[in-house]
Each structure stands twice: as structure tokens, then as C-alpha cells.
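With one protein chain withheld, the remaining protein chains of the complex are depicted in position.
Showing subunit A:
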Amino acid sequence: MIEVAHLTKRYGAKAAVDDISFTVPPGRVTGFLGPNGAGKSTTLRILLGLDRPDAGTALIDGRPYRELRFPLRRVGALLDGAGPVPERRAIDHLTWIAQSNRIPRRRVHEVLDAVGLGAVARQRVKKYSLGMGQRLGLAAALLGDPEILVLDEPVNGLDPDGIRWVRTFLRDHAARGRTVLLSSHLMTEMADTADEVIVIARGRIAAHGPLDEITAGHPSLESAFFALTGDQGPGW
């Protein structure tokens, strides 16, 4: 269970996140939607202990992430602002992460095989394509076989096969009673994957509820999203 309560984060005078509250229950895939700069990544970074909030709390099973002992066994995360040094080999990157949380070394090979990188595990990360880098990030998130997954744009750069694998994996993960919080810009992908949706705009929660409730009265999740965020749709 993820619980965010009255969370606020300011950069100077601008509030990136302004008094937001929501919960993410187990057994469901919860989508986290919002335009660029809406506060999605900031919220996830605070939840995962990377950034400090100015007010409010973000708890995982009742505790701040910072207080979790061997957190990767409880929470797997994929974030844009957390990645490998390009000169390091993929297998070495996962090995130090595993060692830091006393995760057995066999898990490194298991997750590399699971994301389709087993054959290129000894290549340096700088030789990886965007999609391969994304797969490596997913492998790192899955290393501790965590109960909770927090994934920021997990299908970025993935080929259709990879996207389908992620979708199926997340659905299965939630079906086993586990928790998934998924941020994505891809509305059709989100509509195919999420059970619940949280919509954030300009640092505030615009809507939160089951997918069918959010999309009620709209032809698609995309239409609902634009209506809720006040965005006029195509055109910058």
C-alpha cells in the first residue's frame, strides 16, 4: 500500500506538487497520468526518498522509503533520474545493486534473462540502445522480487514485443495481490494496463478513481485526460 498525504514540494515560489493526497492499493495497477511538468516525477521521487518534501508524507506500507531496510526487496523502481554509469557492464550494474540489498546473485541472471538482456549482459551500457537501457532499468526494478513496483514511463523506447511483455507482467503482478504504480504518457497503453487512474495537473490531483469511472462520458482515456487537465489536445 502506498499512501501520499498532503504532499507539497516547492522550487522557489513555484509549487511542483501542491497538497496532493492519494492511496495506491495492492492488487491493482494504478496509472499516474499528467502533462509534462504536472508533478508526476516529483511525486515519485519524493515517494522513493530521492527528494525531500516541503510538507506532507509519502509512505510505503506505513513507513517512509528512507526507513526501509533493504528497500529493493520491498519496492522496485524505475525512474528517469536513476541509472547506470555508461562505462559499466550491465551485469556489474545489477550486481552492485543486488549486493547492496543482499539479494542473491542468481537474481541478476534471472532478471537479465527475463527482460531479454541475458545474451548482452557483459556489454557496457553505453553500447545499449534506448530500449535496451530501458530493459536494464526494468531488470533493476525487478531484482528484489518486490511487492511494490513504482515505474516512471516504463515502456519508453521499448519495441512492441517489449511493451506487451511489460503490460502482461504488470497485470500478472497486480493479479498476485501486489501493488503497481505506473506513470506513462501513452494513453492507449495506460487504458490497456491500469485498473485505477490518478490524474495530476499543475501539481494538484485532478481526478482519482477506477478507469471506467474516469473515462465515463468520454470516448477514450485520452479525451478524459484532456478534459480533466484542461489541455486542448493536439497542438503545442
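We take it that a contact is a pair of C-beta atoms (placed from the backbone, for glycine too) under 8 Å apart; a residue touches a chain by one contact, two chains touch by 3 or more; residues count from 1.
Definition applied: contacts and distances are computed from a predicted model.
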| item | value |
| --- | --- |
| Options "RNA polymerase sigma-B factor", "ABC transporter permease", "NAD(P)-dependent oxidoreductase" or "Pyruvate dehydrogenase E1 component subunit alpha": UniProt name of the undisplayed chain | "ABC transporter permease" |
| Touch with the omitted chain, as defined above, among A:Gly39, A:Pro84 or A:Gly162 | A:Pro84 |
| Which residue of A:Val4, A:Val29 or A:Ile97 touches the chain not shown here | A:Ile97 |
| Missing-chain contacts mapped onto subunit A | 45, 48-52, 65-72, 77, 79-89, 92, 95-97, 99-102, 140 |
